[in-house]
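In what follows, a structure is listed as structure tokens, so that the remarks can point back to it.
Partial view: only certain chains, each at its native spot in the assembly.
Lettered A, B and C in written order, each chain numbered from 1.
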Amino acid sequence: MRRRHVLPLLWWLADSVTSMSEPMSPSVGLAVVHYFCKPSFEYDGEALVAAVKAAEGAGVTVITVAMLGHKADVAVMGVAADMRQLKALQTGIQHAGLDIVDSYVSLTEVSEYSKGMPEEMLNARLYPQLPPAGKNAWCFYPMSKRREHKDNWFTLEFDKRKVLMEEHGKSGRTFAGRIIQLVTGSTGLDDYEWGVTLFGVNPDDLKEVVYTMRYDEASAIYAEFGAFYMGMVTPVEELIHQI
Amino acid sequence: MRRRHVLPLLWWLADSVTSMSEPMSPSVGLAVVHYFCKPSFEYDGEALVAAVKAAEGAGVTVITVAMLGHKADVAVMGVAADMRQLKALQTGIQHAGLDIVDSYVSLTEVSEYSKGMPEEMLNARLYPQLPPAGKNAWCFYPMSKRREHKDNWFTLEFDKRKVLMEEHGKSGRTFAGRIIQLVTGSTGLDDYEWGVTLFGVNPDDLKEVVYTMRYDEASAIYAEFGAFYMGMVTPVEELIHQI
Amino acid sequence: MRRRHVLPLLWWLADSVTSMSEPMSPSVGLAVVHYFCKPSFEYDGEALVAAVKAAEGAGVTVITVAMLGHKADVAVMGVAADMRQLKALQTGIQHAGLDIVDSYVSLTEVSEYSKGMPEEMLNARLYPQLPPAGKNAWCFYPMSKRREHKDNWFTLEFDKRKVLMEEHGKSGRTFAGRIIQLVTGSTGLDDYEWGVTLFGVNPDDLKEVVYTMRYDEASAIYAEFGAFYMGMVTPVEELIHQI
């Protein structure tokens, strides 16, 4: 409902630079925000392009997605060291006349079960190169581990959890090449414990990997899922003509 | 809330064609989106007809439904190989002044329990001919299989699941002729694991088949249902005068 | 949000008659829709009266209710053989400037436990005479039978269910004369399996019957309830001055 006539985007961009607070960054890795948006009355495609370009100029990796279904028409995924720059991207999107109707805040991380990996693999998780080329089928969902009576992930021993996660990882790796997966941590930051972003070639790749892994014990018994978002990675200059 | 004065429909149609991204299709089968809509201030029936015709011209099968109840006044079900064309249908609906208030994204599929079927039956599931003639009582609902303690579908052995699904299928086939059913997969794409679309002659056919099958063990113990949508298949040219 | 200036009610009434699709009726019994409404900016009481009269003229039984509380200001309950006429009532309500904020779609039915009843009693359920005179305290709620672990109605044997339903019916009949009850089936048509409409003399009759029956095993263990709506049956000509 924020209206551009309150403060035109370019003025706001100039204004916000001078009033930018000191950076807020995780001590390792990057901050990630997924924004799910619908155009309001005052949607201005060119202003959206400008907001994305301004964020990229400030060091934010931005992925734009044409979304299917009523939950959102556009998704904008921002990845950056400085959360203040992600907040600026958020406000830029809003000043371009998009209402942000859902979102997810998380941080890249190396899970406690993967600490021993080679540094190159650790860095691929902490500082991922996005988006992966040619994988434009995109989905996002948040998830937590269950805490119900006997089905309580958080009362399992570490060793048991490690076994389950390795089994789960092995199941996922059978999709290597077809699917790129990014799991980011959000305990204390958003409503679930992790956010999962998938990139695939075809939409049935997304369906098959999630369906297959649901039979893994780590998912079958211990996973709880939030809403699923599906769309197609699309350059922002094209996307603005598709909504 | 997207308003047509932002971009009149015909301009947008012309504009979007030139900026259409490359196709996004499942490797087998078709993509399906169910749109549930309410007219906004700027509802324009003729523009809705034009959007449907444009989609049909681009190879999308479109079914339009006059809906009963507050959840939606109109449903538009689109089936196509290319998800980009379904996105274009989505935007066309919105530019005609309909708000999309709910939706469901899925893919046609052959379930793992039906792989051995004759090719003609496989094709009927992957490439269904819709709508079935004379079956204008229509309903849609999404569903998942339960994962609760002992009632966990995903920890059952394949053979047990196959037996339960065959029993369920047999129960459904007693409604052959009265009901056409389309089950499409959505794991990873939308909030439930499947979408179910039913076409019947009379509305009590829809009620009887769902009620009867609820006593099947596969449903009684293992099914979880989302919202149920009910309406009457109606040609778009008539439908626009009924809302 | 549909606005009358899009199409004035009388024009719409004329227009919709000529474009009315062929009837859609259950093979036995009647279709029922409960509409729960709030006036919008463009609420027009006289148009609401006209929409109700038009529906009655087309064979729809219409009951109008002044509602207490935030969930709705007005309820309109329509009962008809032809669902197309209920859709026309729905659109008439909307064109009178009422927003339909909740609703329930169901069919009159004879339950599987009551098939042996005398035909007169069967007809009273399939073709009820409404509203009952002098019973203006009104409530509606949807309900389903529970499917949870051991408390699973749908895995009980028919004979056990029949005993429980007869016990439940006996409990209800102690309110004969004070309460008229209409139970309509909605499996596959709306989010619960049944809708329950009660008519009583005093509002505490409604409270006492529902409270008392909650201790019946069929309710205590197996019932799940949706939202409860309470109001006062009121002729539409009076009602329009009370909102």
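Some observations on this one:
Definition applied: a residue touches a chain if its C-beta (ideal position, glycine included) is under 8 Å from a C-beta of that chain, and two chains touch if they have at least 3 such contacts.
In this text, all values refer to a predicted model and were calculated from it rather than measured experimentally.
Of 5 total copies in the complete assembly of this structure file, 3 are presented in place.
Note that in this section only the chains that are shown with their structure count from here on.
Averaged Cα coordinates give chain B a centre that lies 27 Å from the centre of chain C. Chain centres here are Cα means. That of chain A falls 44 Å from that of chain C. Of all residues in chain A, none touches 2 or more other chains.
Residue ranges of chain B in contact with chain C, taken from their complex: 38-41, 43, 66-71, 73, 99, 136-137, 139, 141, 148-151, 198, 202-207, 209-211, 214-215, 217, 219-221, 227-228, 230, 232, 234-235, 238, 241-243. Across the complex, chain A is touched by residues 1-3, 6, 15-16, 18-21, 24-29, 31, 33, 35-36, 83-84, 86-88, 90-91, 94, 100-105, 107, 109, 147, 149, 152, 154-155, 185-191, 193 of chain B.
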